[in-house]
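Below is one structure, written out as structure tokens; comments come after it.
One protein chain is absent from this view; the other protein chains keep their places.
Naming follows writing order (A, B, C and D), and every chain is counted from residue 1.
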Amino acid sequence: MDSQWIPRGLQRTSFPRFLAWILPWAGLLAWGLFGAALCLIEGLNQTNMDNRFAFGLWIYLDLTIIAFGAGAFFTGFLLYLLRREALRPVINSAVVLGLICYSGAIIVLMVDVGQPLRAWFTFWHPNTHSMLTEVTFCLTCYLTVLLIEYVPVLLKNRQFRRIPKMLVFEFELHKLMPILAGVGAFLSFFHQGSLGGLYGVMQGRPFAFREAIGIWPTTFFLFILSAMAAGPSFLIVTTRLVESLTKKRLVDDRALRTLGRISGFMLAGYLALKAIDTLVWINATSPGAGFPAYEYYERASFGTWILFLEIGVFGVLPALLLLSRHTREHRGWLLTAAGLVLSGIALNRFVLTIQTLALPTLTFDPFLSYVPSWQEVATFTAVVAYGVLLYSLSYRYLPLFPQERELAQS
Amino acid sequence: MPLTRRDILRFAGAATAGIVFSPLPWKMLDDVAIWTQTGPWIPKVPRGPISHVPSICSVCPAGCPVTARCVAGVPSSLRAASGSGQPLCPIGLTGHHLAYHPLRVAGPCLVEHRGEKVLTTSLSLDEALRRLPSVDGDRSVMIVDQRPGRAISDRYRAFVRQHPGSFYAVPDDDASMRTVGYDLERAHTILAVSTPLLDGWTTPARTARLIERRSKNDGLRILAADAARSRTATLADRWMPIRPGSEAALLVALLHLAHAHRQPDMTPSMRAIIERTTPERVAAAIGVTPVQLRHVYEKLTERGPSLVVVGGDGSNSVDAETDRLAFQLNRALGAASNGAIRQRPAIPVSEGLRERDLAVATPLSSVPDASVALVIIDGDEGTCHLSWESIVRTLHPGASIVVSLSPVLTALASHADLIIPSPAPFESFGEATGDGTDIACRYGVSRPLHPRRPGSVDPELVLGHLSGQVIEHEAALRDKVAGIWASRRGQIRTPDGSTTNLTSVEGAGSLWTALSEGAVWTLEGAPASASVRALESDASATDRLAARLSELAAGGATSTIAVVPTTWAPVTSCSRLSPLMTKLYQESGLRPTSEVAAVAPATAHACGVEDGAVAELRAGEQSSKVKVRVSDSLAPGMVQLSAGPDPVGFRSPEPPAVANALPRGRAAELRKS
Amino acid sequence: MPARYGMVIDLDRCTGCGNCTVACAVENNIPPGPPGVTDRTGITWMRVYEADNGEGFPETQSAFVPVMCMQCEEHTPCVSVCPQNAVEVDPETGIVGQIPERCLGCRYCMAACPYHARYFNWWDPKWPEGMEKTLNPDVSPRMRGVAEKCNFCHGRLHTAREKAAAAGNAAIDPADYVPACVESCPTQAIVFGDLNDPASEVAKLSRDERAFRFLSRLGTEPKVSYLSSRAWVRSLADRVLARDQKEEARG
Amino acid sequence: MNRFRVLFPLAGLLVGLTAGWVLFPALLYRTEEQPLQFSHAVHTDTGGMACADCHSFDADGRFVGIPTTAQCASCHADVMGETENEKRFVEEYVKTNREVPWKVYARQPDNAYFPHAAHVTRGGIACERCHGPHGTMNTLRPYQVNRITGYSRDIWGSSIGRVGMEPWEGMKMDDCVRCHRETERARACLDCHK
Partner (left out) sequence: MLPWVYEFQWNAFHITFLLIFFTVAVVVATTVVRAIVRSNRRLAREGHARVSWHSAFEELPASTRVCRHQMSGEVRQRTCVNEFACADCPEHQRYLASGQSPSSSRPLSFTPAVTVSGIQLPTDRYYDRGHTWARIEPDGTFSVGVDELGRRLLGPVESVELPPIGTKVATHAPAIRITTKHGLAMLRSPIDGEVTYACAEGDRWKMKVKMDPQSSVAHLLRGPEIGPWLTRELERLQMTLSDQKVGFSLADGGVPVESMPDAAPKKDWEAVWGEMFLEA
């Protein structure tokens, strides 16, 4: 039915089966869009956020998926600028994933802000001292870059290739990819950092506040490193996921191992810095602001276990697994380690968004909890469904994995 | 030449470019942003000339001086009149909202109570008046006046006097306790027994003066005896936690220490009770030690004048017996002789009427059952004491009709058959007759500030329809003022704080002018004589007291918990609050809503409920869903409920809070639901 | 010299009556909470908290703490985080101003505020029918989806300035500029004025030995101070103090 | 044939430009008539009155704006002249004690705070600086209102591109800021916003 659109030589499931896969996701997307529309039309009272929990599920989601989407810039950077050719098999997938993560984050942000129609004020009257300004500028620019990077992938579609202009444009654009990869890396470096800085600069929230190095708090650098660790791991996990869903081999092990090694290396660096940062924070920054650090962990649901889990099980363990050649070359361990890395980064973002806001500052203020409303969950689901749909369509109609044909034949 | 797709694309592209190079997209961007700032869904502020109108607040009888800031003739805020030194309460600060209350009754209407729902059918004024039965020998009328002392009150009394068998009924409190005022300003030691002395029990001005004296360390000592660490307990110098419902026992024990049983005018049975109620015998029942009781008594006698106030939850009383005990204790402490308690004088009657031609007020509970055919409830919006049960009891089983004059749909008005709404506060001339705890009586007049909403009817018109003698509302007030002027007693206090003796006011006309510009007439009472008739104990009361004390000594059922209803006093003078009160109730939790039940951590644990959980509170037949709030301020074994009008129930005339129906100290069960 | 408006609140005088909260709402056109509003979604620029000493019954002691925007002077947390300059510190008054018309509703400032003194308009502003006629003409109602907070009744400063300007004066009469909460406080627990004027009562009180500021170790230099003669109340200022106080009480 | 093809983009450009520059402003604004016609000229010239005689300040220095009917009635309690508008004014408004629902050309939104006292009394700025020759007009020009924002067209200025405007035209924030920048006054947002 749609065979004219499927890249030649690639095996794709029949259209009805594809439809059967797509439809539930489309349903979820529709439900999610309904939830989001409620938030836009009725207002944010539809959410369970409140004055204390000014940020909720959505910001957490944004922080997490943007960290996961870091694979796009980091892989592009390594491939086009550092010439790590081993990563070529995953670059297209990385771009699509990056696009999904970033566009998803921006869609959610537009629902999250109270006045989306005024969002352009940030550009017109920017407060350049705000980390959010940096985030907004970089995210917008980088999303543009990702869209442009996606164009060559899109134009590889069989039907588009029949149009001479598009074919030639794709070819020429592809040649300029190193420039875009460079710009993307530059932008990502800043916004990944600014997302961390978002919390690190909050002088009034000693749980999140960190000392500054130059003009940036330490979380700025920690976020960059952790995103660089998360991005490759996300590629490993998604690739393996797609492989298991399609029952096909799409990327050779070498590429994934390279990704794993890079992720492990970044994670190790991140952990070392985070350990130092945490010690400084516990012993100097936080008590200096009038907050004994141990009090943060006296709440029933947020004990020190969360810190140990983040650094130990989700940090040191995957770092060792990824850095050791033996475990890295084992497919199961590699996938486990990548999964742990992602859990760790997700937990880190959770701690920084949710725990920061749950902890009271005033001595007579209670510790609060927050459970997202269905509208929030729906919007979240919409983004996931959108991502799955975009990826499924891209996978079906675009040659996402250059090695696929070869691996299928071998 | 055929039109190709390329041509169309080129055309569209160029057109887009043309639009980009025009103001359209850019101005649209700007205008849409402005639309989000000034769109039609954002209320617009009023514009127009601004004026400052001096007046008084007539929402409750206290009559605090205010300055209304009006924009284009509509008040935008009520502020305490500068120079008066008399601050307002939150109810007064929002008094100008009441005219726009969502439950405002638009005009005369018939009321139907269908289950939980209240249906109103509007009808014309003529039709409404026609539905009032004529009052003759057979049919008696009861006029329930919840704001006695006003100009219309005099007219009501005159009407009732002319129609034997009819009643001019007032709430029981107004008939008894409220005749005695407390000179808090002169007292040096005050014992507040289950009384929110510093939390709205009296006027904000008097509370403020107590706080001021305390912070200046002028020797004022405030003792609080309360089951909970209430606001008053927190702010007091000393707090004695007592068991809920043991107020009477505490007072009797103090009377014992004061050797009151040796007083000659004591009835023998009372004397016997006091004599046998030694601190040792009742201390455990009260929940304190005998030493503590003696200590409190020492403090009371250490530095006079001393006062014991038992105000209950709000300005209403705990119960009649406790009131009487407090009166006797005060007397024993010498408050009657040194003037710390005084009998508040009555406000002179309107010109043209004579006191002897007016009916005497009957306490509502003294109106016989099934005796009246027509009930007119006035001042309903200004109080929340009366329960529908206390009214329905008096209705003649045959054809009877209940008419409410309330401008808003109150809990009581929703039970009436007919509502002929009077003007809302500040829509017409209003009156303030003085705070029930004060030693002085007052009279003040508030000016109309709002444009009057069509459909409201002056009570004078309704009464005039019955009596055949119609008088204008303003004229009735002028008569009242003339009556006051004619008494030649008391003084007037202008908003700037200066006082003038009434004798130097030239005439009734200039008194009216002064009052309508915010001045208040006051007349201080004489020291309460030994016998305030209403507060004398009679035999049945003594029996009830004896029974209660023995019940208390027995300890009651220990497995249950006691309900302690509390009310924030100012709201008892206003059955419908400004919608803005959500700030205090829902939006800050500063005051608990009626659905909140506060318990001590130990009690919560024992009942298996958690903070914030929804639980079922059962007291006798009554059962209600409550939200549990765990508080360290409460003694274990009690549950504190907010009574009074539901402050946030401004959206629908829902039934009143559970706590309203529960007597103090009532045993209850709290269960997880 | 520019003014530095500040407040001193005497916690020993505060009875928790709520006048300030209500007067503030009336003055600043804060709408009544819609159905379903809670203490976490409502708007109370001035909010009275009840603080206790953490002991059980009957040793509990409590104090009422009115909390509003503390108008932080240094590193003002909400100002630096706002992406589009919707918040700023007025150098002439020291007042931290929030412009709802510029606000995007990102709520970053609310997360950043250590005093939880910023509020979000979760709902459209709605007054019961007709009640919008009683709005204060000096303050514009805010729209849904923006943050707002106390600005020391800036509308009253406008009025005072206008009065001064009409009389040809540059400086306002301090008596003309009194925020609604200060004006309405029955026990006069709140003192307002120019901290830069050493003769003003507020400047004197802020140097009182009973004076303290909440979370002053954050280094944001709040311009609202509190007074209390009770040590445990003063120790509420921050958690290190509270811990020390608790240890002192025990040992 | 190629020549003909070139016309397509040109025509598109023309259509786009016309839509943006001509059609858009025509659609954006709605024209409304004032409830009554009023001649400022008659009052200022013939009557010899000054602006402040009617557009005055109250005791607190607040600018009252358009005079109330009561103020007008102090002269126009009865018909003084011969115009139809005056007659209507007296009969429909003065006699019934209603306010005239004037449409205010310079009306700023609720969130803007403009103290006339600071600008006129203290600043000495002439009325004409911002209101132009309004006071010498014989008629009230039609009032144009922006359909999206509800603003009077005077806020933006008569030119949709904001080019070639008279010095008094335009009352957007940019216009305020321009002058305030030059004189280094009122830097805080709250100085002019409420």
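In the analysis below, a contact is a pair of C-beta atoms (placed from the backbone, for glycine too) under 8 Å apart; a residue touches a chain by one contact, two chains touch by 3 or more.
From a predicted model like this one, the values you see are computed outputs, not experimental measurements.
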Of A:A26, A:C141 or A:A293, the residue that touches the missing chain is A:C141
Thinking of the whole complex, not just what is shown, which of A:A26, A:I106 or A:L173 touches the missing chain?
A:L173
Contacting the left-out chain: of C:N85, C:N151, C:S184 or C:T220, that is C:N85
Among A:V183, A:V237 or A:A358, single out the residue that touches the unshown chain.
A:V183
State which residues belonging to subunit A touch the missing partner chain.
3-4, 6, 8-9, 11, 123-126, 128-129, 133-134, 137, 141, 144-145, 148, 161, 164-165, 167-176, 179-180, 183, 186-187, 399, 402, 405-406, 408-409
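Operating definition for what follows: only the chains that are shown with their structure count from here on.
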Relative to the centroid of every protein C-alpha atom displayed, which chain's own C-alpha centroid is closest?
C
So how far apart, in whole Å, are subunit B and subunit C when each is placed at the average of its C-alpha atoms?
30
With chain centres defined as C-alpha means, what is the inter-centre distance between subunit A and subunit B in Å?
59
When you check subunit A against every other chain, which residues touch at least two of them?
115, 118, 121
At least two other chains touched by the same residue of subunit C: list those residues.
38, 41-42, 50, 52, 100-102, 124, 138-141, 143-144
Arrangement of touching chains [line / ring / star / complete / other]
other
Which pairs of chains touch each other?
A-B, A-C, B-C, B-D, C-D
Which of the residues in subunit B come into contact with subunit A in the complex?
29, 32-33, 35-36
What residues on subunit C touch subunit A, complex-wise?
34, 36, 38, 40-42, 49-52, 65, 67, 75, 77, 80-85, 102-108, 110-116, 118-124, 143-147, 214-220, 235-243
Touching residues on subunit D, where the partner in the complex is subunit B:
1, 4-5, 8-21, 24-25, 28, 58, 60, 62, 64-65, 68, 109-111, 146, 148-151, 156, 160-162
